[in-house]
Structures are given as C-alpha cells and as structure tokens.
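The complex is shown incomplete by one protein chain, all other protein chains being positioned as in the whole.
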Amino acid sequence: MGVVAVPRPPRRRRALPVRGHGSRLAAYVVVVLISIASLFPLYWMLENSLRTAVDAGANVTLLPKTPWQWSNYSTMWNYLPFPMSTFLINSFVLAGLVTIGTVVSSALIAYGFARFRFFGREVFFAVIISTMMIPYAVMMIPQYALFINFFHWGSGGSLFGYHNLFQFLPQVVPAFFGSPIFIFLLRQFIRGIPFTLDEAAMVDGAGPLRIFWKIILPELRPALAAVMVLTFIGKWNDFLGPLIYLQDPHNWTVELALNGFVGRYGTSNLNLQMAASVIAIAPIAILYFIASRQIIEGVALSGVKG
Amino acid sequence: MKKRLIVLLGLTLMATCVVGAQSVSARSHSVRTESAAPSIPRCTASGNVTYMYWGDSGDNAAHKSSIAVAEKKCKGLHVNAIWDSGNYDTDLATKIGSGNAPDLFQLDASKRIPQYVSLGALAPLDSFVKQQKMDMNGIYWPQCVNELTYKGHLYGLPRTCSNQSLLFYNKEMFQARGVAFPTNNWTYSDLAAAAQKLSGTYSVPHDQTSQLRFGMAFNTDDFRTEQFMWDWGGDWLNSTLNKCTMTSPSAQAGLQFLHDLAYKVHGMPTAAQASGLPDYFGGFQKERYAMAFMGPWALDYAFGKKPGGQPQINFQWGAVLTPKGPASRQAVMASTGLVIYKKSHHKSAAFWLARFDSEGIGAVVTGAYGVDMPGATALWKYPSIVAEYGKPLLATIRQSNQTGRYPKLVPQYDKFWSVISADLQPFWQDQASVQQVTQKACADVTSQGLLH
Partner (left out) sequence: MSAVETAPRRRRRRRRWSQSREARWGVGLTSIWLVGFLVFSAVPLAMSVYISFTSWAPISGPFWDAHTVGLKNYATFLHDHVFWHSVGNTIYYAVGSVGVVNLVALPMALLLNQKLRGLNIFRTIFYLPAILPTVAIVLVFRLILFPGTGLVSWILTKVGVQCDTTQVTCNPIDWLNNPHLTMPAVILVSAWGVGQTLLIYLAGLQGIDRSLYEAGAVDGTTGWSAFRYITLPLLTPAIFFNVVTGLIGAFQEFTKLVIFAGGATATGGPEHSLLTTFWYVYIEGFDYSHMGLATAMAFGLFVLILIFTGLNFLGQKRWVFYQEERR
C-alpha cells in the first residue's frame, strides 16, 4: 500500500537540535494526557449506554452498576419509527452515493485541469477555488426552492425499489459535479505523475479516457482513497442536509435518528441516547482506524495547500 | 486498501441486518382492539389516503391498529401511514411545499391551525359536517371543537382533547411530610401552603436517600403561563387577538404568583435549582416534586404505563382539578386536530378516516394507551378507556373539562411563543420584575407583527 505521494523534494525529518530528556518526558506526559482527554468522552458514552434510565448521567462511577444493561441496545434499536438498521442502511446509501459522485467527478475534472491546456485554464481554476468562499447560508433556501419547486424532489416515487429515494437526490446529484477542494487536491496529485507515462501511452494510440483509466487512476489510488474516506465520513456526519431534505422517517440517516432521541420524545432516556450514539460512531471509528493514514495525510495536504 | 474497505462495509451491513432482524422479532406487543366500534356512517369513499401523524412507538402502534380496522371496514380505502417522531412540523411543511402533501394529517390545534389556514393549506370541513348532519358539539368536547374553528370555519376533527392542567400529586411525599392530600376544592393559596411544607431535604419510603425535594415542579411553559394568567383573570391577548394584554394587572398577578412559589414561598425550585433537577414529569417520577400540573398523557410519560414504557413508578399518586384562582378556575385544553389538505384528491375518503379515527375505534385505542383523551365524549365510557384511567381519575378529568378553555388561536404561534418565552426568562430567573418583562414581551410581539 503506497503512502500518499507527496511530490516535493525528499527531506528527512530530524528532531529539533537542542532538546533534553526532560522536555521529551514532559512531552510524553502531555501527549498521554491529551490522548486521555480525546478518548474519555467516547468511554463515557459507552459507559452510560450500559446504565439504567435512572442511573444514566446521574451518578459518577467509573464503571456502570452491574448488571450492565445490554438490553438498552435492543430497546434503542426499536425506539424510533423504524429499526436502527434502516437508518444505518440509509446513511450507507446516502454517503456511498455522494462518495461515488464526488470521487468520479472530481477526478475527471482534476484530470482535465492537470493534463489539458486550454485558453483561460488558470483563471477558470481560480474561479473554482474561490467558489469555496460562498457560504452555504445563502445557498440553503434557494437550493431547497430549486429542488422542491422545480424538480419536485421532496419525496414521492420510488427508485430501484427503494421507496422515496427521490428525497436523497437533492444531496446526491450535486455531488456528481465535483467538489472544489478535492478537485484541487487531485489536480496536485495528477501533476505529480510523470508525463512520460502519458506520452508512452499516446504512442500506443491511447485516447484521453484510456490514459485516465490505465495510467492516471492506478497512480492516483492513494489520493482517491483519501478523498473517498473523507467524503464518506463528511456525509455520514452531516446533520443539516438530511434535516432539510429527509422528511420521511424511513429515509432518515443515523444522525437524524440521533436527533430523534433528543427532541420531544426522548428527554428522559439518556442511556438510550448514548447507546444510539455508540451505534452512530462505530462505523466511522472503524473506518478511521483502518484508513487513518490516508485521512491524516489527505487533510494535511488539502489543508495546507488549499 | 480498497478490498479491506469493501469487506468492512459488507460486514457492517450484514451485522446491522442480523441485529435488526433479531430485535424486530423480539418486539411484538399485541394491540388489543375492541369488538364493537361506535357507529359512524358506512364508508362509501375510496382511494389512497396518505395519513401523517407524530408520536412515540405507542402512539404509532395505536394508529397502526386503528388503520388496520379502518381498511377492513372500508374496502376501497387504502391508507399510506407516515409516522414522524422527529421534526414533524418542518417535515410536514416541506412535504406540502414539494407537492407531496399528505391527504390527512395531525396538527396541534391552537398552535398551527391559524398559520396553516392563512397559508392556504387546509380544507374547510363545514360542507362535510353539514352533509353528514354531524352534531359537532354533541359528538365532541365543545372546547376542542372551538379550538379547531378559525374565522368561522371548522378545519379539523378533534382526535384527542386533553386537559393540560390536572394537578397530579405523590401521596407518599404528602404522607412523609404530614400534609393533607389536595382536594377538588383547593385554591392556589392551599397549593402554595402545601408546597412550602413539602419542600426540604428528606427521604420517602421508596427512595431512602435523603435528598432535596420540592412541593411543586418548576414549569413555565406556555400552558402554565396561560393557566396562571387565566385563573387570575388575565390573558396574553384580547378577544380579537389584536392587542397584547399581558401588561394588565390581573395577568401580571398570575405570573407573579407562579414566580413567588419559587422565590418567596420556596415551594418550587428556582430556575437555577431546576436546571440541576429533572424536568417536571421526570422529577415527579423520581419523587423530587410532590405535585405537577400535567395532562392525562402523564400516565404514559411520567408513570410509564404504556407497554414497553421504560420507567415504572412505585408510589401511590392521585389527581385533582386545577385549583381555584382569585378570578376563576380554568384549565388549559389542548387538542390534536385531524385536518385535510386543501388540494387533496381524496377529501371524502380522508374525512371518513378522520371520523373513524376521532369518533371510532382509533381514538379508543389511543386513549387506552394513556396518551391522550379521545375528543369524542362517547368514547370516554369505553371499557378499555375506563380500565386505563380508572373511574375516579376519569371522573376528575371529565369534571375538569367543564372548566376547560382552549388557548387563543394566535397566528404564527411558534414565533409568538418563542419571543414571549425569551422575554419572560429574566423574570423566571428573578432578574427582572413582572412589569418589565411583560412590557417588553408586549412591545416585541406588537412590533414584530405577530398579532392580527
């Protein structure tokens, strides 16, 4: 598995010149403390999810009173209009579709910018980057108007046997037209791929799409992995988009379902709230620990160079 | 990398499905239905009716079983039920806006009817009532019919009609402090005296830890604000809804009394104390408050009587009428209306279902879940309802409905209440006088165009 190729002259990292053992030790202490602070809320979530309704959030003990209430999980699973599995599947479908759309379109657009010269290319690219500055606040309502008044994507109809999949469209379709930040990231990566590879393929008579498929994509895999994982996590964690567009409970994502534990009908069920939170976090946490390297390097790159 | 991801996604999906299947099979509390349903006209309508409602899983089970009976009785009717336990009002607005409005849906009567009517979303039901010769005030509680009537037209059938001002009390706590139980003849002064005696740090038989307990639960929501103003002779608006009257001495006196329960009588937590305590029904449940004003829904939410309901209480409780105020004894009624979308193509089928669900078996099932009282008076004699509430409580609720009154139909209720509650907040925290906050509230609702 290749590391994300950072196209810059190799430079070995070295420790700062003057550092004693004392500072190293202090650093370890601080680092461990921060790690505990980072992980503790997750532990607390898990711990409270195993308490009784009366006990949750009430008494401070490091471990929940026995017997641990594993039944909270099954109660929570069926607490809302549909079982939690429905919401998990919805989150997978929605985040999955958005990921596919973003990755495919961003890669193609980035390829266009990196490998083809045309009049006004640099200006066009600058325009794309500058659109990142348009706040979502001004787009939220007119986009909603566009989707529900023009396209009638509020709900209704079924697609591929998936009832009311139309409600997903307002969030999925725009993803198929590229995301500026990832266009930027991928363009940088494609520029780092030696052009001689393209030339060799051209000699063999390959067209642009074939070069993209045979040469660019394989080289781009680490970067694509980063984009995929970041997009997936981003959409999974999204709350506002689903809140606006998903009206039917059978379309809710996990995040919306969590809101269902907070509102009108869930005030006194902190243990169920925590159990549901654990379920919402688990897939992301697992994904993160598998792909943390790609994620971290992707963020560092797209961030610093954005 | 890619392979691992795919395997992971697959595994997670599989796991979800397995767990889901298990828990679905574990969950099968059956719904009792009565054999004989009250008589409503034979169904002649047909069509696909989309029916949207809110609630928790108990409400949903009630709706589902009622719909099943409705579809059996009415062969041409097919009901597409949408249960939304989330952001109901916003979701509903979007569905209507995107051309996917449900034909029949629930609305919080006094809070929503004016807004939805002014936006042209509701069909008036007068012609159906006339055609089917319905005696509205005979079939339903008149207070709740009033609540669904706006500018001379009827817009909904009251599926539920509940008194929100019953005084529930914890017998165990009264006994622990040697205080006589509340009666139907109580005044608010009796309430204040008892609340004072019931506050302090003590233990009760079912909760041996010595902890801080109060006579009254802290609650300053819209129903309570109205109740205290009404019983002192005030209200937040005049009868034509074009003038804010919270600055009147009577309205201010009512609010002042509620405030003093906390800050003078010390029979109720202060705002700061309350924030460290459970909310009013959670605290009643956990024996932190000896008394609380609640509706019959308390049976579900505070006492956990609903099937599958989590916490059960283990102390004896009772309920009496709203105490008598200096001006009158008035209880806040709140109704859930079944309303029909103006552009629905299945209005008559929807109306039949609305009648079935409000007069018929549907409301019985809901009532028997202890969620809300049926809007139709006849249903209150139903065996399962009587069994659910018990004869004494049912008699109290019935009696208190005589004193019931529906809230003012304010246009844009949400914003109206949001402005008022924010303005009153400093008063509940004892940081401003009632004159200051009511003047501010009246100035704000007037300047923001929230009156007629």
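Order of writing sets the chain letters: A and B. Residues in each chain are counted from 1.
Note that a contact is a pair of C-beta atoms (placed from the backbone, for glycine too) under 8 Å apart; a residue touches a chain by one contact, two chains touch by 3 or more.
Values in this document were obtained by computation on a predicted structure and should not be read as measured data.
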Response to the item:
The listed residue (B:65, B:94 or B:344) that touches the chain absent from the view is B:94
Item to complete: Using the touch definition up top, pick the residue from A:72, A:86 or A:105 that touches the left-out chain.
Response: A:105
Discussion item. In the whole complex, not just what's shown, which of B:116, B:223 or B:257 touches the removed chain?
Written reply: B:116
Worksheet entry | Residues from subunit B at the interface with the omitted partner, ascending | 86-87, 89-90, 93-94, 96-98, 115-116, 119-121, 199-201, 210-212, 266, 270-273, 275-277, 412, 414-415, 418-419, 422, 425-426, 447-448
Worksheet entry | Contact footprint on subunit A, counting only the chain that is left out | 7-8, 11, 13-19, 24, 27-28, 30-31, 34-35, 37-39, 41-42, 44-45, 48, 56-60, 105, 108-109, 111-113, 115-119, 121, 124, 128, 131, 133-146, 148-149, 173-174, 176-178, 180, 183, 188, 191-192, 195, 199, 202-203, 208, 233, 236-237, 239-240, 243-244, 254-255, 258-259, 261-264, 270, 273-274, 276-278, 280-281, 284-285, 288-289, 292-293, 295-296, 299-301, 303-306
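Everything below uses one rule, namely that only the chains that are shown with their structure count from here on.
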Item to complete: Just give me the whole-number Å value for how far the CA centre of subunit A lies from that of subunit B.
Response: 39
Practice prompt. Quick one: which bits of subunit B touch subunit A in the complex? Just the residue numbers, please.
Written response: 1-2, 4-5, 8-9, 12-13, 16-17, 19-20, 22-24, 26-27, 54-57, 60, 82-87, 90-92, 94-95, 97-100, 278-279, 281-282, 285-286, 301, 308, 310-311
Worksheet item: What residues on subunit A touch subunit B, complex-wise?
Response: 1, 53-54, 74-75, 77-81, 83-86, 88-89, 92, 96, 144, 147-149, 152-156, 221, 225, 228-229, 243-245, 247-249, 252, 256, 259-260, 263-265, 267-269, 283, 286-287, 290-291, 294
